[in-house]
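A single protein chain has been omitted; all remaining protein chains appear in their positions.
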Amino acid sequence: MTDFQTILDEIHHEIRPLLAQGAVADYIPRLASVPHEKFGMAVVTLDGQLYQTGAATEAFSVQSISKIYTLTLALQAIGDRLWQRVGREPSGNAFNSLVQLELENGLPRNPFINAGALVVADVVLAASAQPRTQLLTEIRRRADNHGLRDDPEVAISEKAHGFRNAALANFIRSFGNLDHPVEEVLDFYFYQCSLAMSCVDLARGFLFLANGGRCPWTGDTVLSADQAKRVNALMLTCGTYDAAGDFAYHVGMPAKSGVGGGIVGVIPNRLAVAVWSPALNAKGNSLAGSAALELFTTKTGMSIF
Amino acid sequence: MTDFQTILDEIHHEIRPLLAQGAVADYIPRLASVPHEKFGMAVVTLDGQLYQTGAATEAFSVQSISKIYTLTLALQAIGDRLWQRVGREPSGNAFNSLVQLELENGLPRNPFINAGALVVADVVLAASAQPRTQLLTEIRRRADNHGLRDDPEVAISEKAHGFRNAALANFIRSFGNLDHPVEEVLDFYFYQCSLAMSCVDLARGFLFLANGGRCPWTGDTVLSADQAKRVNALMLTCGTYDAAGDFAYHVGMPAKSGVGGGIVGVIPNRLAVAVWSPALNAKGNSLAGSAALELFTTKTGMSIF
Amino acid sequence: MTDFQTILDEIHHEIRPLLAQGAVADYIPRLASVPHEKFGMAVVTLDGQLYQTGAATEAFSVQSISKIYTLTLALQAIGDRLWQRVGREPSGNAFNSLVQLELENGLPRNPFINAGALVVADVVLAASAQPRTQLLTEIRRRADNHGLRDDPEVAISEKAHGFRNAALANFIRSFGNLDHPVEEVLDFYFYQCSLAMSCVDLARGFLFLANGGRCPWTGDTVLSADQAKRVNALMLTCGTYDAAGDFAYHVGMPAKSGVGGGIVGVIPNRLAVAVWSPALNAKGNSLAGSAALELFTTKTGMSIF
Partner (left out) sequence: MTDFQTILDEIHHEIRPLLAQGAVADYIPRLASVPHEKFGMAVVTLDGQLYQTGAATEAFSVQSISKIYTLTLALQAIGDRLWQRVGREPSGNAFNSLVQLELENGLPRNPFINAGALVVADVVLAASAQPRTQLLTEIRRRADNHGLRDDPEVAISEKAHGFRNAALANFIRSFGNLDHPVEEVLDFYFYQCSLAMSCVDLARGFLFLANGGRCPWTGDTVLSADQAKRVNALMLTCGTYDAAGDFAYHVGMPAKSGVGGGIVGVIPNRLAVAVWSPALNAKGNSLAGSAALELFTTKTGMSIF
């Protein structure tokens, strides 16, 4: 039997020299002020065991990790019709590139680049009378933590610096691929980015994807088994920005990262694992977090490959 | 001596079969409702003679032609410092492309693509307490017509359909190349596009560019002789969207076109010539208007080459 | 226990209507002449069981599938130093695009796009005195079939129509990322594309990738366990041209396709599966073959996700 606690402790020890490297996202003050050396990690297995190390219960800004939940809501609402409005291919470009969007006539390459997430947000807005409440409720249930909340200061800052996202949203709208006013889509998008969760929350909150789409504690069928597999496939090919190939190569599990320094991965039928360290590598993924997950698959032998 | 009146009459006759071709811009109702078969043309020579044919005194939406006037105001305000914020090269891309802007980090290629015109608008906003009044006053003086005005319905429609321009403005702002709020820049930009002028107004209104920068009737030095030459050079290389090479090849004079179907050209030291026909060719320039100007340089032998 | 024979027979029956769809590659006569309705499929499990249906023992042109073997030789020769000359990210572009290569200064995005395969070929040429013999020997051993051979007519035709590949090779050389003469690299590349194998050969020939890098019959350590995992990760993110995301989504296993209509996939620790049907979908992957593999993971429940 794998001794996850020992492995997490080893990883925590081994990545320590990396905590001085990389750069914390500094485009908004709330992110810039997070101490560089923070590190936390948590594993939750399908049978409900929790293992953790470091600042694993400290909430941080999940940023793009929330795209998994809006994608989930969109798939619940309209199923495969979603793919008429957003693709499923890696982008081969920076996460916020407009080039590809222009060449492909406003159809974002996948739901995890910002353009795709804006279209997904538009779908959620159409499907829900109270999208923010619905999203928050969904995340609380998945993470089994009813105290989870957003950080309004983050959303306000994101909006104040969100010219690139405003450009993307207006651009997509110019192709007719947004139904709601640009302002409304952006506000919801900035809201989802501002949600604050800990590694423990995130590991719990992704476990349904390791469990055929069913939430272990509530018993909810969040997604069908088929949908859960496919979300995992999307995470593997597109979940870590323009480093998905490298991440698959080194880590070997479906994962979603955020610019707040969080990364959550899934080993199907086994576990979910979340890591947090705010300093990012050149591709925008947590530097120490990526290393920690590579150590995790190496030490446990649990790569999907 | 060239008999301009005879030449204009011949041109009007010869282009008649073309008036059924091309497509009127239909992205806003005001433009879409202009009758397809409209045609007007006017020549004003340096000595003040006016020649005209067809609907040469009927006002139409000048759209991008107004970019000459905002460029003029920007050059008056900050001179060559303008070129730190916008380039002087043909774009090799559609007039509203975001691709090039991304590759070149938010520095638009020239002041006549939409991205460049937005930066020019931002410069005018910084330089003027009442930019709209200043622009209108400038145009009225240049055209010697104090009844000239904007068409508010056009500006409102432009704004309602202006997602691509909003994308451009937000994108440029994300690179730090706009100082004013995006909304304010866009409002001024849509205002300038909504100005209504006739062929006679436009031929008069461009004569200063054929006259070393000096306005023949007011005696105003609108631009220095050097600046006037350089605006002419810009028109030749960038004035007719991504067809500037073809236009130089066939017509052979500096010119600026608008999606309302107007084109105004300049033969330095000789004359200005304006033509209007609302149906556009595939590159967004007036189809019959382009042909009329080609006939004009052929019949008069007045190409700059 | 999964009854693979029944499943293969069901798949063969169910995909029959698809055999009339898609288009056989017709850029060279040898490929164009393959009958549209051909279909074969083979599974080899780690314990050595073989299951097959249709034309599973008929050899066809493997084309890009051979890239797995040249990659294997390159990794054997220089290990991770290979990644200084070729990337590991999905391209987000057509397999033979030059655009990305220009933007990224001659460093191909991954070893499976043509540009990357040319660099890999260059590495093999440097490492081997007799590269063709070495490659053929490697493939014969992996497939346990010493009668395997190339089809010289295919190589000659490829060369005669290989202007795009010649452009790529010259372009890469202009960036200094090829050491051998362009002609020599191209000849070896066309040679590898001309190898002919059957579904049974390919399923056997990929089994080492499902087996931690060790060849089940020879006992050879073809790649280290780590390297084998990583090749699988590369196949998943980049193995099926610009449809890798979609393929992962629908099929859910690492796989490599070729324009001859073959696709080979791997379920780590379980099996390798090969399918062949010459008519391609719009992305250049076998149309019926893709469907067959999707049915295979659905019916066996063996997705890696």
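Note that the chains take the letters A, B and C in the order they are written out, and that residue 1 is the start of every chain.
We take it that a contact is a pair of C-beta atoms (placed from the backbone, for glycine too) under 8 Å apart; a residue touches a chain by one contact, two chains touch by 3 or more.
As the structure is a computational prediction, the values presented were derived from the model and not from experiment.
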{"item": "Displayed chains contacting the withheld chain", "value": "B, C"}
{"item": "Residue among C:Leu50, C:Ala127 or C:Ala166 touching the omitted chain", "value": "C:Ala166"}
{"item": "Candidates B:Gly54, B:Pro131 or B:Gly252 - the one touching the absent chain", "value": "B:Gly252"}
{"item": "Option from B:Thr2, B:Ser224, B:Thr237 or B:Thr300 whose C-beta touches the chain left out", "value": "B:Thr237"}
{"item": "Of C:Ser174, C:Thr218 or C:Asn269, the one touching the omitted chain in the full complex", "value": "C:Ser174"}
{"item": "On chain B, residues whose C-beta touches the chain left out of the figure", "value": "87-93, 100, 109-110, 228-230, 232-234, 236-238, 242-246, 248-250, 252, 254, 268, 303-305"}
{"item": "Residues from chain C at the interface with the omitted partner, ascending", "value": "97-99, 101-103, 163-164, 166-171, 173-174, 182"}
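Simple rule for what comes next: only the chains that are shown with their structure count from here on.
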{"item": "Chain-level touch network, classified as line, ring, star, complete or other", "value": "line"}
{"item": "Centrality ranking, top chain (CA atoms only)", "value": "A"}
{"item": "Rounded Å distance between chain A and chain C, as computed from the means of their C-alpha atoms", "value": "32"}
{"item": "Multi-partner residues of chain B (each touching 2 or more other chains)", "value": "none"}
